[in-house]
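Here the complex is missing one protein chain, while the rest keep their positions.
Per-chain residue numbering starts at 1, and chain names A, B and C are given in the order in which the chains are listed.
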Amino acid sequence: MKLTRRELLLSSGALAASAFFPPFAHARAEAGAPRKGGVLNVHLASEQRILNPSLRASTGVYIVTSKIIESLVDLDADGKIVAQLATAWESSKDGKTITFKLREGVKWHDGKPFTAADVQYNALELWKKHLNFSTGLQQNLEAVDTPDAHTAVFRYSRPIPLDLLLRALADLGYVVPRHVFEGTNVLENPANTAPIGTGPYRFVQYERGQYIIAERNPDYWRKDQPYLDRIVWRIITDRSAATAALETGQVQLSAYSQLALADLDRLSKNPDFEVTAKGLEANQFNNTLEFNFRRKEIADIRVRRAIAHAINIPFFIENFLYGQGRPGTGPIPSTSTAFYPKDAKVAYPFDKARAEALLDEAGYRRGAGGVRFTLKLVPIQNGEDVPLFATFIQQSLAAVGIRVEITNFDYAASLAAVYKEHNFDIATGWHQYRGDPAVSTTVWLHSGSPAGSPWTNQYGWKSEKVDTLIEDAASEIDPAKRRELYAEVVREIDEQFPIWFAIERDFYSVVSKKVHNGHNTARWPSSSWHDTWLTA
Amino acid sequence: MQFIRDYLRNPAAAIGLLLLAAVLALAATAGLLFPDDPLGLAGRPLQWPFANAAFWLGTDHSGRDIAAQIFHGARVSLVIGFVATLIAILIGIVVGALSGYYGGVVDDVLMRITEAFQILPNFLLLLVLVAVFGSELNTIIVAIGVVSWPPAARLTRAEFLSLRNREFVQAGRTLGLGDLRLIFGEILPNALPPVVVYASVIMAVAILLESALAFLNLSDPNVPSWGNLIGGGRSVLRDQWYVSAIPGVAILLTVLAVSLVGQGLNDALNPRLRNR
Amino acid sequence: MSTVLSIQDLSVALPPGADRSHALRHLNLDLRANEILCVVGESGSGKSMSAGAILGLLPERVRAESGRIEFDGRNLLELAPAELRAIRGARIGMIFQEPMTALNPLRTIGDQIGEMFRAHTRLSRREIEQRVLALLADVHIPDPPAAARAYPHQLSGGQRQRAMIAMALALEPGVLIADEPTTALDVTTQAQILKLIRELQERRGTAVLFITHDFGVVAEIADRVAVMQHGVLVEHGAAAQILHAPRHPYTRALIAAVPPLTPPPERAVSAAAALRVEGVSKTYRSGGLFTGRRVVHAVRETTLELPQGGTLGIVGESGSGKSTLARCIVRLLEPDGGAIRLGDIDLAGLRGRALREHSRHIQMVFQDPYGSLNPRKRVGDLVAQGPIVHGVPRREALRRARELFELVGLDPEATGRFPHEFSGGQRQRIGLARALALQPRVLVADEPVSALDVSVQAQVLALLADLRTRLGLSLLFITHDLRVAAQICDRIAVMKNGQVVEHGPAAQVFADPQHPYTRDLLAAVPGRHWNPPGEALAERSVVRDAA
Partner (left out) sequence: MRLLTLAGRRLLAALPALLIILAGLFLLLQLAPGDTVDALVAQVGGGDPTMIEELRRHYALDQSTSARLADYLWRLVHLDLGHSAIYGKPVIDVIVERLPATLLLMGSALSFAFAAGMVLGILAARRVNRWPDTLISTLGLVFYATPSFWFGLMGMFFFAVYLGWLPAGGFGTIGGGLQGWALFVDTLRHLVLPTLTLALIFLAIYLRIMRASMLEVSTLDFVRTARAKGLAEGAVVVRHVLRNALLPMVTLIGLQAGTMLGGSVVVESVFALPGLGRLAYESVMQRDLNTLLGVVFVSALLVIFINFVVDLLYAKLDPRISGEH
């Protein structure tokens, strides 16, 4: 039996035990030869505004479009970079020039050939200007040269670590055809909802609110692939309804944690399904607690630490999350082997007495009714666990004399309340780690973003030291030094505690056992599924 | 007295009153029986009813005592029901009375506004109001009241239209009574009974509207409302169905009680149908 | 003559909680072939219950307790529902008081008459159609095919009642039960319908059980009369005997209360005018965007004069504009033009506060004793309300209310009760007290007695006449009932289609009507040739003396 990296971590004893994913499920051998044909039905939890991964980076977009549109590189099962549209890459010594060799003989779905000009256009016009997280990543990209039809040379004004770029490009390196987008208003291009790419499946139809259909691309560059005739994404917004759809066989796959935790618990016992976190390692997320330093009590480090000490995270994981998750150890999740600091630990473990002592020490003694002070908590709605965690925070802080009033907003309003109006004392939501700290995590920590940008540093907290560390790490091309810089960031965040990365969470998929060659890469739901097949 | 006897002669109405009294009793005794915060962590989440003697209705997905939430929730649901209904009825009566009494341009303008509210699906407006003004309990109550008044206004207006030319109103006018006295002293007391009966419908709908909001996770999480419990229990509906079933039944019985009482009032007020 | 329907010892029990235990007690009544038997009585006498009992159409929870109703050798009370249905309509027809509500508003007249044939015969559609047309022609409806296609609301009241009669007589039943069939109709229409019933009865030899409260109608149509009081038959016999030589005291009192059609001798009335109505018009405009406009000229250019201390009667049928005129005078309605002069003030020109101040001198008494008092207020407050609004302190106003109660013949201690605790006649007295509370110079009475039973009617009329002299009131009296008008009015104005067609001293108008319409009206008064017998007349002295 082969143990995955995650299970190794589990068995290391540092983390809460999880009975959730039976180990044998991962080791199941792929039986028999791939079968051609069949329709794979996939759960899509929300309507997508735009089906263009070079304009919008999100798992909801990838889960559909990565079958139709391909990125330059992808990840393998161990999270290593593998070739896709790019076949080879090389960084100059100064880290400012990166050269990609592109695959030959690849055709767009409309028959035109894929060339370096396409990559050039995507990089300069879309990735650098529009694509979320990529505009930051590519801000120093100055030019893309195309010495021949299958070579693209990226020129940066500051060094960019090759690792960072490649890991990011798996998500932020999708290529759409230049001839379709050039000269148009890219945000309103019809190809944004009827995508054209080079992938193994061709877009057929998008019925709003119902489904999206793609069919096999007979001219795909991997000969004899893909195996599936069609993929149908069914849009089911209600979680319970989605589970019902799985159980009645209407869909075979639900990825990225879109089902109710309780249903997951039951489905894991259903022999027809596999519940797995494997194949989603590239995307990790944390349940977080954000502090607003504009509130004087919060600005006191003792209060922030007391809050963390007051909340029994292992209990929450065990009883509320069905054992699904690990106490968080900082901005970089333990699954990120390239950056996880060796000395990472839970900075402020559950210790109610310590919490009370810290609060007393800070001068906030219990007043009338045992209440020290009242905080306004804004849950940033994202899945069922956020409200659940909000309630748990409320309950836990009540026990140490901090009254918490939860303010429920819808998604847009909660983001505006926290990131635009700063109308909160504490907030809780998700933070998604995207393979490399520089992609999204440090954006969240670096100061100076204007108000109104969600998931940027709007906490009234600023650390010159952290800002410098982040800037240095983003252009440090020596992997070992980068790793050390980020370890320093983690230590600094633990110390200053502007944000609490409370619980480290895995995404999971529920997949029918009829699906083969599934979850065999680190970002499988966002990969091209060229080798996926179904038993009859 | 005769009225009370008429009312109680109707068994359904008597049952309704009994149920309502039971809900009121829940609300009244909540503080005595469950002095602790009903939203506080009471124990391990998702314990089945009767499985643990301490939680005879079990615990919900957040480890809160369901029984405590049912008792305290009775207060919240009744407050939501009563206050939202009061708001709706007040707006409805003022609009309906002015519209029905004055007619003409006043009627035209007010009825256009009423029409606007009726054309717009009320739940949609409620969503917008909650999205705009947030989901604090007071806001929600006011919002529910604000989307529920048009039928009350139409009803009041219809009553006023039929009453304003009745002889006792004309008599008041020949005596020299002013408009306000005529509206509030003469017509309104007579127009009120059907509106009061209709209030039971508004109240029932108000309680249901709050639960629908909670279903969409847009209700106030700081109060132990039944709607919140249902909304929260939604994620464990398949296996721990009791989490949403218990408050579901509570809502059902309360709405039933309110409807039965309303119907009983109606029957007692309409002697012609008294024996039906 | 043979008896076709025999009611024997019939008792009908009312549900528990009603104001009395029985609607009928031990009723014995025979209906003979080819006669019209009038059952007469005041409200609550049980006369309608007896009709309902025959066809098994009693209200819910009311049931025949004992006795027999013999028809065709069978006891109708014991028949199975199906057997009773075969008799209803086919053997015993029935017509009701209000033809508008007694006909299904959503189906055509022809359809509803034809239903009689469909329910009881196997005639073909074509035959039914022809029968319906023949029946409509029989009841003298102009243009039968059009009437057959019409819906009830498209016909006039008289035509509807004709259609109703055609329906009841469709299968030539041996017995026709008519429950107050002319009460809702205007007097001229009433005369025509009575004539029609008489004509059809004679032609077919039908036995008619005719239920009425109106002795005039009895005098017009009855062969025999049965008088009922509180569910008990007090007297019955031939029409002539009952009408001219009633034996039972109740019958005598009832007949005595019927006002004679001849006015009393003229009173001396001041020549000065208390109120002058000059060229008043009122036009109703209905409809709007969707219905197209309809214009009704309810009152046109009407000029009248009410003498100081006198009584001006405005008579006319429904739709003549008399009520509209009355409401224009008290300014419940805004007249379109003309002047209403009270002394030297033109009320028509006043608005707002000034209007309220001056219009208190004209007060109104309304028709409906049930609808004219706010059911939610104590009667004392109702009477005190007017003075309070005009600035009298509440305590003073309530004291005055008690005085007024005494004045109108009510117990002053009753001021704390609610309207529903009073009878119809008492309520009209309360209405009167309310109007008098503002010490008006002119009293407008809009059909003040038409909703009352005849005996109560006499009392209220006597009271009005009495107050008129005691308080020096000038009275504008609106009525459709010429008998009432004859008794109380000094002058009469006859209105038709919004215009006064004749105007003069009462005695003159009744004795020598000038306008053809006045003549028609007088000719239509039921029982106009019958004058209540002299012995009974003595009891009318109250009204007379007051006059």
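Basically, contacts are C-beta pairs under 8 Å (C-beta built on N, C-alpha and C of every residue); 3 or more make two chains touch, one makes a residue touch a chain.
None of the values given here were measured: they were computed from a predicted structure.
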{"item": "Contacts of the hidden chain among displayed chains", "value": "A, B, C"}
{"item": "Contact residue for the chain not shown (choose from B:137, B:152 or B:260)", "value": "B:260"}
{"item": "Touching the absent chain when the full complex is considered, from C:104, C:156, C:270 or C:423", "value": "C:104"}
{"item": "Per the touch definition above, residue among A:56, A:304 or A:505 touching the missing chain", "value": "A:56"}
{"item": "Contact with the hidden chain (one of C:71, C:96, C:422 or C:517)", "value": "C:96"}
{"item": "Absent-chain interface as seen on subunit C, which is shown", "value": "55, 57, 81-82, 85-90, 93-94, 96, 98, 101-107, 115-116, 119-120, 151, 153-154, 164, 167, 287, 289-292"}
{"item": "Residues belonging to subunit A that touch the chain removed from view", "value": "39, 41, 46-50, 56-61, 129-133, 135-136, 139, 187-188, 192-193, 207-211, 213, 230, 232, 234-238, 240-241, 244-245, 247-248, 250, 380, 409-417, 419-421, 423, 432, 440, 443-444, 449-450, 452-456"}
{"item": "Footprint left on subunit B by the chain that the document does not show", "value": "12, 112-113, 115-116, 118-124, 126-129, 131-134, 151, 204, 208, 211-212, 215-216, 230, 234, 237-238, 241, 244, 248, 251-256, 259-260, 272-273, 276"}
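The criterion applied here is as follows: only the chains that are shown with their structure count from here on.
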{"item": "CA centroid of subunit A to CA centroid of subunit B, Å", "value": "44"}
{"item": "Where subunit A and subunit C are represented by their mean Cα positions, the distance between them in whole Å", "value": "86"}
{"item": "Touch list for subunit B against partner subunit C, complex", "value": "166-168, 170-178, 181, 186, 189-190, 275"}
{"item": "Sites on subunit C touched by subunit B in the complex", "value": "15, 60-61, 327, 330-332, 356-357, 359-360, 362-364, 366-368, 371-376, 385-386, 389-390, 431, 434-435, 438"}
{"item": "Of all residues in subunit A, those that touch subunit B in their complex", "value": "239-240, 243, 260-263, 265-266, 319-320, 379, 381, 384, 387-388, 390-392, 394-396, 398-399, 405-410, 413"}
